[in-house]
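A single protein chain has been removed from this complex, and every other one stays in its place.
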Amino acid sequence: MKRKKWMKRIAGSFLLNGFFIICCLLALLPILYALSVSLDAKGSLLSANFSFIPQEITGEHYIRVFTEKPVLQWFGNTMLMTAATVLVAMVTAVPAAYVFSRRKFAGRKVVLRVLLLLYSFPSVLSMFAIYKLMSTFGMINTHIGLIIIYAGTMSVFALLNMKGYFDAIPVEIEEAGRIDGCDDVKIVTKIVLPLARPTLIVTGVMIVNYVWNEYIFSINFLTGSDRMTLASGLYSLQATETSGSWPVFAAASLVVSFPVLVIFFWSQRYMVSGLTSGGVRG
Amino acid sequence: MKAKSNTGARKTLIAYLVASPSLLLIGLIVVFPILYTAYISLTNMNTYHWFNYSIIGLDNYKRALFMFDSGFLSALLNTVVWTVVNMVLQLVIAFLISNLLNVKRLPLRNFYKTILMFPWAMPGYVSILLWKTGMFNSQFGLLTQWMEKLSGLTVRWLQNDVSAFLCCTAVNLWLALPFMIMIMDGGLKSIDRSYYESATLDGAGPIRQAVSITLPCLRPIIGPSVVITVFTTFKQFDIIYLMTQQVGAQTGAHIHTIITYAYENAFITNNYGFSSAISILIFALLIVFAQISNRREKEETV
Partner (left out) sequence: MKKTVSIILLLVLLLSLTGCSSQQETKTAGPVTITIWHDKEEPVIAVLEEAVKELEPDVHVVFEKKSGMTESLKLVGNDKNAAPDLYIFAHDKIGVYAEMGILTPITEFVDSSLLDRYVPLTVKGATYKGTVYQLPLYFETLLFMYNKKYMAESDIPGTTEDLYSYMERKTRYGHYGFVEQHSTPYYAAGWIHGFGGSLITEDGQPLLNSEEVTAALAYHKKFVDLMPGETEYATVNTLFTEGMAHATIAGPWFVPTVRNAGIDVEIAPMPIVNETGLPLAPYSGIQGVHILKVHAEEKKAAISKVLEILMNPDVSVALAKVSGCAPAMESCYEREDVQADSLIMAMRSTAETAVPMPNIPEMDVMWSVAGTLLTDVNVSGYDVLEAAESAQQKALDLIEAMK
């Protein structure tokens, strides 16, 4: 009897791990492809005899990425812009999301519905208008201009996303805090935010990801290779028929993605202690 | 009575005050540009009147409606099908994966989770190009080569509409699933374990538990993210355009969503007045959609 249960467990774990290994392979397929292209000394994106393990491995393409392009400068720019955008978007969106979740006031529903609609409008379609706006303030070709654009674009997402999570936090917890004599600010910082940590992190990581990978605004609004971000720099490396090389491009894309993965990996540790650690569920 | 409405007004004022930084930012970067686009749509701003444009009234709209013929209707239908298919698949697969990730005996959980997030870290257009040239290319693509070895058939993945649609869907899933899994995973973590424990004591199986505990608990938490994803899927442009329609690399498939249709019929003309009118029409269409879905779900989304 016991043995049978044990067998069942083994089989289950076998299946489960098998399933995840297949999922992971699917997720990695194009990335491994890029990795192999970037390491292959003969490097070509396409080939009749492609194999995942290159016959001749070279780091040359990676060296070229770092030596021929101001990648570190781009990296610095991107870091600054990402940090600033996350900061601006979160600092403005957290209170707004909280208010929209907790307070009932006139026009609340209308504003929320309008926000959702606004999110549905592709910002690329209004790029020309954004350009006009920024150029009136002389903010074309500045990092501040782009930070404001990014923060504004992501604010809608941040507000809606966090508001939804706040809704799920039971009001009773806050009421308990109020009885203990906490004021509004304290309730938010001491009770709500720690409970909402997963959504803060998810939202923050989404903003990081957006800024990190955004290239349309930055190639159009920034000139000068010393001001570029990683994504726009990568875009300018792009392999086209007359210029650029796929192996270098592949190497650069992997280099660009790496920090995002690190940030994600790091954020994982803080994801766990969400509502569950609070222990109270309505 | 009076006092009450006074506190109500005060409450409203305070609420808006707290929300104002965010709302101002949104107003500046999102609302103003849309209004400005609406203004441009009333002008004749194009290659020939770049700086000296003037207001020409609703002419652009007349022209846009004239242009939006049968092609537009089928693009609209495609867009709806695209959104529905993608959302259903995305939700089902993400639900399955995130639940399995939370199975108790899975020591490699975090390892798997991290790997599953990889697609999301790559810049979107790079991934799309990799899929297109590396996987689906009908001469050298990896999938094509494997298919040839398995069945001896040469598949032109992106050539006909149905298979190109499926390929685009696969790529979209690949790009979008990480976010969905992450959201659902976060949501699952917030469900009180004791529910499951008492359910197990009551003899409910895993499927029963998923339906009667996980789903209802997850719904309010992931609801907003799902609605957001619906709109992201709806306005998806890059995947379909880069996979099948990029000039110089058209593959022969004719799958248009309203955004790619608008691009091919308005944006390439450099007529900003005309294409702004089309942008505004698309926006109006979205409002209509949102109203319909709102009536259905009423309290749920907002």
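In this document, chain identifiers A and B correspond to the written order of the chains, with residue numbering beginning at 1 in each.
Just so it is clear, contacts are C-beta pairs under 8 Å (C-beta built on N, C-alpha and C of every residue); 3 or more make two chains touch, one makes a residue touch a chain.
None of the values given here were measured: they were computed from a predicted structure.
A.B. asks: Among B:Thr37, B:Thr83, B:Ser127 or B:Thr251, single out the residue that touches the unshown chain.
C.D. replies: B:Thr251
A.B. asks: Can you tell me which of B:Thr7, B:Thr47 or B:Ser151 touches the chain that was removed from the display?
C.D. replies: Of the listed residues, the one touching the omitted chain is B:Thr47.
A.B. asks: Which chain A residues touch the hidden chain?
C.D. replies: Within chain A, the residues touching the omitted chain are 44-48, 68, 79-81, 83-84, 86-88, 127-128, 131, 135, 138, 140-144, 147, 219-221, 223-225, 227, 235-236, 238, 241-243, 246.
A.B. asks: Which parts of chain B face the unshown chain closely enough to count as touching?
C.D. replies: Against the left-out chain, chain B lists 46-48, 50-51, 63, 67, 133, 137-140, 156, 159, 246-252, 254, 264-266, 268-271, 274.
What we mean here is this: only the chains that are shown with their structure count from here on.
A.B. asks: Express in whole angstrom the distance between the two chain centres, defined as the mean CA positions of chain A and chain B.
C.D. replies: 15
A.B. asks: Help me check something: in the complex, which residues belonging to chain A touch chain B?
C.D. replies: Listed in rising order, the residues of chain A that touch chain B are 9, 13, 16-17, 19-20, 23-24, 26-31, 33-34, 37, 45-48, 50, 88, 91-93, 95-100, 103, 105-109, 111-113, 115-130, 132-133, 148-149, 151-153, 155-157, 159-161, 163-165, 167-168, 198-199, 202, 205-206, 209, 212-213, 215, 231, 234-235, 249-250, 253, 256-258, 260-261, 264-265, 268, 271-272, 274-276, 281.
A.B. asks: If we count contacts the way the header does, which residues on chain B are in touch with chain A in the complex?
C.D. replies: Answer in residue numbers: 8, 11-12, 14-16, 18-19, 21-23, 25-26, 28-37, 40, 97, 100-101, 103, 105-106, 108, 110, 112-127, 130-131, 133-135, 137, 139-140, 142, 145, 174, 178-179, 182-183, 185-186, 189-193, 220-225, 227-228, 231, 234-235, 237, 259, 272, 276, 279, 282-283, 286-287, 290, 294, 301-302.
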